[in-house]
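Let me begin by presenting the structure, written as structure tokens, before commenting on it.
A single protein chain has been omitted from the complex, and every remaining protein chain is retained in its original position.
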Amino acid sequence: MLRYALKRLLSLILSLAVASVVIFAVIEIAPGDPASFMLGVNAQADTLAALRAELGLDVSKVERYFNWVGGMLVGDFGTSYTYRTPVSQMITDRLWVSLPLALYALTLSTLIAFPAGIYAAARRGKPGDLAVMGATQLGIAVPNFWFAMMLVLIFAINLRWFNAGGFAGWENGFWTGLHSLTLPAIALALPQAAILARVMRSALLDILAEDFMRTARAKGLSRRQALWRHGVRNALIPVLTIIGLQFSFLLAGSIIIEQVFYLPGLGRLVFQAISARDLIVVESVVMLLVFAVIMVNFLVDLAYAAVDPRLRSRT
Amino acid sequence: MSRNLILGAALSSLVLLAALVSFVWTPYDHAALNIPAKLQPPNTQHWFGTDHFGRDMFSMIMVGARTSIAVALVAVGIGMALGVPLGLTAAARKGSWLDEVIMRGNDLVFAFPSLVIAILITAVFGAGAINAIIAIGIFNIPVFARITRGAALSLWEREFILAARVSGKGAARISAEHILPNVANLLIVQGTIQFSLGILAEAGLSYVGLGAQPPTPSWGRMLADAQTMVSFAPHLALIPGLAIIVTVLGLNLLGDGLRDWLDPRIRVARA
């Protein structure tokens, strides 16, 4: 088990290292010098040099890469070119919106998908199954940002149950904050829940065809008991993979959804940074997103080992 | 032939047909402004209504289908053209350093959602439809590499592959002659699914301004334009959204239908 975890950890560190090189290299290709962009065309040569030194642009590329990575390791993401404030501060502020939103959506999606998938698998071919399958087929086809607009139209503009956009802030109380993230979370969660429910169903159906399910029935377990006691845990193995993958979709999706609801999250930050050519912010936000995805996949790998004893003892 | 297959094929061909016809005919010029006729709800003259510049929505939807299909199709093409050979190679050299490098590379690309790739490209080169194609295409490579490798690995264990090896055939020849034809069905099905995901991704990227730029019409941007007017002209948001849903639904149904139809195991089980 320890060996397995260490192996995964090593692969996690390696992935992060390669990812950081790729991101840094891509940003480096960008034409133009941030300092001259910030000061405009008429800048004095010595002001320019001073700003370049302040931004850490006056050293070689290799050195700059290590400064960037080394800084991130201690929580220093550099200074924004446009706002002249620490990037880490900007990111932290936005993370308090984006991360709760992604987690909220993941929770909703799992809470909807598991019962729906299990229900459909248990009633394979019956009307209940067909209804779930039809609904999920539609759910997959709906773009989440369009769904978000429809939710706004119905629940904010017409029914006035929610605000059409903006974030109330956690300082006004947990429930107020959560309330303003509810529509965005639903918009994110439902299409993902549709996918997850289908995966759950088909994983369960595969398990139901296994020999050991027949053994369980031969012991005297009813169909339902066999499904719950022997099916669900085994079906979790493929489902976990999808949950891991979905996290990256949720993160990406939340960037788009933030646009619909005017939420001050990472998505807003990154789009503002792109239009202001504030590349250090773009670079750091992208690295953070990639870090989150790689980290979640690492956790999924560990979760596998918890579910599947074969993995635990093999290594 | 299942119901899924027929319905899916019908919806997909409808969208494809609209895109093709738009090259020679649309009810109106999709770019022609007609301010007096702005924001009309669907009516007999303008079947899908008009937008805030009085442009005919039906014509814009037809032309927008072109963008969606082109972007998604090329992206799937990139994913297949690079991913399938990588997957075949990894499977043929299972356990070697080459396999390891390909699979680790795959995992790495999976850590970059296509939106993140698009953000990076846009930050560096500026926005455009090509960005969307590249971003979605790159994300498709590991999808096809992984599915090809998985299917190929189980085939390599089969005795008919051993028989081919005993007949002196090399890995490349076996991959082309025995492995590829036997994974083709799977790739067609996955290709359909990725196509539909590509349509969704393209719409999302255009919506946030990372995809096709004006004046190229696109469903995602139509939705972005509609956002401020949704309260008094809901058809501006409803219609492009429904166009996306119909296309994606059609492709997904087609994929499911094809899988059932092409998979001999399922066919036997049903007989």
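A and B label the chains in the order they appear, each numbered from 1.
Throughout what follows, a contact is a pair of C-beta atoms (placed from the backbone, for glycine too) under 8 Å apart; a residue touches a chain by one contact, two chains touch by 3 or more.
Here, contacts and distances are computed from a predicted model.
For the chain of the complex excluded from view, the name given in UniProt is "Peptide/nickel transport system ATP-binding protein" [choices: "Peptide/nickel transport system ATP-binding protein", "N-methylglutamate synthase subunit A", "Succinate dehydrogenase, hydrophobic membrane anchor protein" or "ABC transporter"].
Considering the whole complex, the residue from B:38, B:52 or B:165 that touches the absent chain is B:165.
Interface residues of subunit A with the unshown chain, by the touch rule above, are 2-3, 6, 210-212, 214-223, 225, 229-230, 233-234, 307-310, 313-315. Where subunit B meets the missing chain, the touching residues are 158-160, 162-169, 178, 181-182, 264.
Operating definition for what follows: only the chains that are shown with their structure count from here on.
Look at where the CA atoms of subunit A average out and do the same for subunit B: the two points lie 22 Å apart. Subunit B meets subunit A in the complex at residues 104, 107-108, 110-116, 119-124, 196, 200, 203-204, 207-209, 223, 226-227, 230-231, 234, 237, 240-241, 244-246, 248-249, 252-253. In the complex of the two chains, the subunit A residues touching subunit B come out as 11, 14-15, 18-19, 22-23, 26-27, 29-30, 137-138, 140-146, 149-150, 152-153, 157, 245, 248-249, 251-253, 255-256, 259-260, 267, 270-271, 273-274, 277, 279, 282, 286, 289-290, 293-294, 297.
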